[in-house]
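Only a single protein chain was left out; the remaining protein chains are all shown in position.
This part shows subunit A:
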């Protein structure tokens, strides 16, 4: 009991600290409204609840042109401090992710189970939004829209728009009482919903979910050793990326399916990931192609002797701007 009280106290002080830290950043707020939480306060509440409480959430992911996919998401902190998370795809043969501290085990129907290192399961809900909202502030603006009702509960709506308006926007609804995520929409520039996550039910518990006690941690697959990334000297660069996007990976390797050798860079702003491939044009498509795969824009341009391909969940115009900014150094 004392431990819980202490935890509560720590929670209260940390959230207070966040409020205090942020008030100088927002001088336009009058002192009378400082008691009201800002969008960033809500996101830090979300982060706290997601990482520290025991919960079980059912949600449905729907995408344009695809069937809705139901998921079950659980998180518990065991008495010994072990942080455990589970994400289960509930339809068809399914797919199961189990995270024990920093080891994520993946069970998929068509391949042997494997494990990787990671702080969070990479599910349909962007992990950066849940676990590191502060990392998104450079790329996105968070605006508190107001109250509404979602999943039968009063909710706070937050609008998430990229700083330079080059990416898709989001709407996020958080439960007013617990700050748990209730709904999330991904919108294109015309305001059409591209992807929707809708929580159908959630529950919190004092005790860790019994499911996690049953997980035999010693029987989980071993962590996969990834081949060391070859840092190939790239003779090119893209001079334009949207505000807040950073390069997170760079290598030269062969594509798994075709065996084609490619120069590869991965850019990310925390919410979306954009891949850029550069290959000799005569060994590649050697033509301009623009198409959409799921939510990904696929854009490939021939630029002299090289073929540059941009893939990611970004509007076609942005992909085009990135691809056209390619500078080849010889």
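We take it that a contact is a pair of C-beta atoms (placed from the backbone, for glycine too) under 8 Å apart; a residue touches a chain by one contact, two chains touch by 3 or more; residues count from 1.
By our rule, contacts and distances are computed from a predicted model.
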Per UniProt record, name of the chain withheld from view ["Tungstate transport system permease protein", "Beta-ketoacyl synthase, N-terminal domain", "Anti-sigma-E factor RseA" or "ABC transporter ATP-binding protein"]: "Anti-sigma-E factor RseA"
Selected from A:48, A:82, A:252 or A:275 as touching the chain missing from the view: A:275
Contact with the hidden chain (one of A:67, A:177 or A:233): A:67
Contact footprint on subunit A, counting only the chain that is left out: 62-68, 102, 104, 116-120, 122, 127, 188, 192-196, 198, 226, 229, 248-249, 255-258, 260, 262, 264, 266, 268, 273, 275, 277, 284-285, 287-293, 296-298, 300, 309, 311-312, 315-316
